[in-house]
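Of the protein chains in this complex, all but one are displayed in their positions.
Order of writing sets the labels: A, B and C. Residues in every chain begin at 1.
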Amino acid sequence: MGSLLQIVFDALSLGSLYALGALGIALIFGVMRLVNFAHGDVIAACVFALLWPSVDAVAIVFAGNLPWFLLIPFVLAVGAGLSVLSELVVFRRFRRANPATMMIASFGLGFVIRYFLLMLFSSRPKSISLLPTLSQPVEILGARIPLLQLITILVTVAVLFGLTAFLRRTRFGLEMRAAAENFTMARMLGVRANRVIMGAFALSGALAAAIALILGSQTGTANIMMGANVMLMAFIATVIGGMGSLAGAVLAGFLLGTVATVMQVILPPDARAFRDAFVYGAVILVLIFRPQGLLSARGTKERV
Amino acid sequence: MKRLLIALAATTCLTAPALADDDRIVVGFATAETGFMQAYDKPAQDAAMIRIKEINDAGGLLGKQIEVVNADTKTDRAEGAKAGLSVIDAGADMVVVSCDYDFGSPAALAAESSGLVSFFLCAESIKAGIQGVGPNSFSASVLAAVQGATMAEWAYTKKEARSFYRLLDTWTEYNKGICDGFDWMLPQLADASLVGEDTFLNEDASIAAQITRIKSLPEEPDAIMLCTMMPGAVSAIKQIRAAGINSMILNGSGVDGSYWLSAVPDLSNFFVPVQGSIYGDDPNPEVTAFNAKYKDATGGDPSTQYVYPGYVMIDVWAKAVERAGTTETSAVVAELEKMSGEPTLFGPRTFTSEIHHQNQARYLIVETDAGKPGVVDEWTISKPIPVADLMK
Amino acid sequence: MSRSPLRRSLATPVLLGLILVAFALVAWAVGSKPFNQTIIDIFLKVIFAVGLWVFIGNSGVISFGHIAFACLGGYVAAWTTIKPMMKGISMPGLPDWLMQTEIPYWAAAAVGAGWAAVWALIFGAVLMRLSGIAASIATFAMLAMVNSIYSNWDSVTAATSSVVGIPIVRSVWPYLIAAILAVVLGWAYGISRHGLALRAARDEPTAAAASGVNIPRMRLIAFVVSGAIMGMGGALYAHSIGIVTPDTFYLGLTFITLSMLVVGGMGSLSGAVLGVLFLSSLIQGLRWLEAGVQVGTSTFALPGGVQEIALGAVMILILMFRPAGIMGNRELTLPRAGSDTPGRSGPTN
Partner (left out) sequence: MSLLALSNVSVRYGRLTAVRGVTFTLAEGEILFITGPNGAGKSSLLRAIAGVAPPAGGRVDFADHDITGQAPEDIARLGLSMVPEGRDVFGSLTIEENLMVGTGMHSATRGWKARAASELEAVYATFPILKERRHTQAGLLSGGQQQMLVIGRALMTTPRLVAIDEPSLGLAPNITDQVYERLIALRAERKLTLLIVEQSSTRAMMVGGRMMLMRGGEIVLDGDARALGQSEAMQAAYFGYGEH
């Protein structure tokens, strides 16, 4: 019982990360058909924002020393700001480009961010003690769960509820949902394109920052490649979920987390190293049987 | 240091290949100045520069000053091959290549085909040498397998560990090397047992599933052999401790250093093998003196033990050149292969015609207790790991 | 019009081939080993970009998976050209007949192409039923799958460790021949019935489907041809540096080759080739600046890492101002007699 519960928690916490990532990618895809490869690098940049640039091995903690009630808004603001900046400087000029061109441009941007971080901080992973009180285990129904795992799940649930409320209850949310479904039509109804897109980028950046906070506290390191893995999985989750469908992205994120966790549990030791091959194989299968994704967004026209 | 760098930059002009002549001895560094490997290559290269400067200040090698040429591998294999060829074109007598076998071998292969001696800065795979490059290639560090074997035997003998758990990060050959050494040693330890094993990937965002497996054991193992490296190591250690597992954690040298300890506050029961101590408590006072010299040259303390192989490399090579009376490859290789227990600042070194690497070495054991690392012991495995076992 | 369309389009591979020959001649004339290696690297990228173009350019489906075929080809080179004794140590799980095989590098490139084509056929049969982003993701999943298998199948691929002992070929000519071969293959495919039909389907999917074009089958043919070219490139890549590892053939190479294709213009074969030449020259130029350039008495050098940042920035700028790439869907051809602008025969959107 205890260990089953543990597995459930493992799956949920990993799925939470993927779901948050997928949401960040789906939000932007929804409003401008951009598959944003720079998302992972925004995650990394958020963690590095806590440090003072230096190529020494020892990290010079800067903003990371703030109390949590300042630290969290600070990181969220960095994520949102960087993301909005990328829209202003780069993506705004690609509104009429085809998705493939935009995708490559976003990759180029990610490349720039990554090497900028590399130049400032070097490739050596820096350690930071982010929110150290979260590293304690807690006892739930006979299972000892790391507190952070619990918080990750709770934060994700809170973010999902908050975002749902935002999208359902506010005018901005309404406009964003309308724009995600049919951008041109929304504009013809007077919805300001730039405002909605900037909003989507800001939200997506804040979600990246949330992942950064979780990853940072969980791993205790800042590393220029740290967002890459989450981003790839999130990217896949977005597609499996049905591009443009936010609910689908979240669902698929949790599904991927569960599949990866279950594979790790049930595969024999020799096959465990091939875990990712099985996961990717499953992805291909899902796409063969449901090429439009698990929950395809109604009315979303694909343009690739 | 700054003047040294300017001198380096001036000699780096790739477009004007200099011809080797007898008045100069040139060491070519085909290492990463940018990209991921830079953080690993640069410190060892700085240490090598210190030894070169010492030799030059003392009158040079065979009466000649050692000169240095550089080329950047950009942490890229194809660029590595180019960098190797550039320093050879610039007249290098010996080619120093990147720390990691995968990234260093293209340049080493270029040196090998030009008939030059090559040295890996700190590669710890058996392939970094005869087996993976050719008869003129060497590594300045110690095999990863020796680290795993050292930790197993030491924990068994000194800490009375009997039940071991093996957690392998399949990301790199280095990680697998540590676990291979552990696997070789474990059956030789009477009534020591492996109570479980698992794998993960360095980039895994969470290793919760792997930890759950450890926790579902009837009782906590005495020791967890953790075969991984940065950056995933910190994450794994942090998650293991966060889950409330307090077994001793044994590692390879890749996690040496105090720079990351703030990520896991009050870490205890954590053991790492090192070639020399960066914590100022090395039993050999000359190591502490070297650390000071390193700080003078670079402005910072050594951050890990991987600084030291760079110094050892120039040291043993220069001795071999001195003894051979020439930089000619076959003579230098012959002298290197005669070294058996050759004393260096960081323990004795042996090269044979069978293996250009250390399959047995003296290691200092560093224990981290309540977040403070310090040398607690010294250990040399009871017998060298046979080459056949390393090649399996 | 006096000249036939075939002869007119023949100008494209001839011109591209001449440009490649010119690069090889420069390498030969300069005689510097690292420069020679740089040119070899460019030729390899040309092979990869042309391989990508055969599928992406003609079908309009972005594939992230083609480097997997380069990986398959690279390991074929390892399996067939390393000395049997060394193979026995690093890859003991190989079947006996393969263990004993030792063939020259050019044969390995051919076998690598064939092996990659076989797998392209198998994967393609499943994947080509998809289209759009689903297809792109599925190709990506294929890459990740191949990478994961090759990174862990210890006895046959030596897992993540470098496979060494692949004979190194440092002469520039074999790579030149292979690059020209890839260009000719790409051109021949492009003007073939299948290539034309696939491009028509790309531009007018509904019309093509209505006129009975079997799009999945057309895509599959392109997938196999491009897989073969990638396999050949992968094998030669292995011979250019002498080692293979699975992560050589992963995201890094995928994105750099894809970027070269997009910057050059994925609508045309000339775009694929010129994109490689342009970005490679840019990278090389920036590297020289990074290493330091003598200006008068002082040395001017960019700080390390600027090269990558500048590369990313230039890529973005090119895409911003020329979204269809440098060539903008046009082919390089001889100017037509009269006042017409060059290159009108390329496919258009």
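The rule is short, and it goes like this: a residue touches a chain if its C-beta (ideal position, glycine included) is under 8 Å from a C-beta of that chain, and two chains touch if they have at least 3 such contacts.
If you're wondering where the values come from, they're calculated on a predicted model, not measured in any experiment.
Contact with the chain not shown here comes from a single listed residue; of A:87, A:175 or A:276, that residue is A:175. Residues of chain A that touch the chain left out of view are 171, 174-175, 177-178, 181-182, 184-193, 297-299.
Everything that follows uses one rule, which is that only the chains that are shown with their structure count from here on.
With centres set at the average Cα position, the gap from chain A to chain B is 36 Å.
Each chain gets one centre point, the mean of its Cα atoms, and the points for chain A and chain C are 31 Å apart. Shared interface positions of chain A, defined as residues touching 2 or more other chains, are 118, 273, 276. Among the residues of chain B, those touching two or more other chains are numbered 34-35, 38, 170. Contacts from chain C toward chain B in the complex involve residues 32-34, 36-38, 41, 44, 89, 151-152, 159-162, 164, 168, 170, 237, 240-243, 245, 247-248, 252, 287-288, 290-292, 294, 299, 301, 304-305, 307-308. Residues 35, 90, 93-94, 96-101, 103-105, 107-112, 114-116, 118-119, 232, 235-236, 239-240, 243, 273-277, 280-281, 283-284, 287-288, 291-293, 302, 304 of chain A are the ones touching chain C in the complex. Chain A contributes residues 3, 6-7, 9-10, 13-14, 17, 55-59, 61, 118, 122-129, 132, 135-137, 144, 146-149, 215, 218-221, 223, 225-226, 228-230, 260-261, 264-265, 269, 272-273, 276 to its touches with chain B in the complex.
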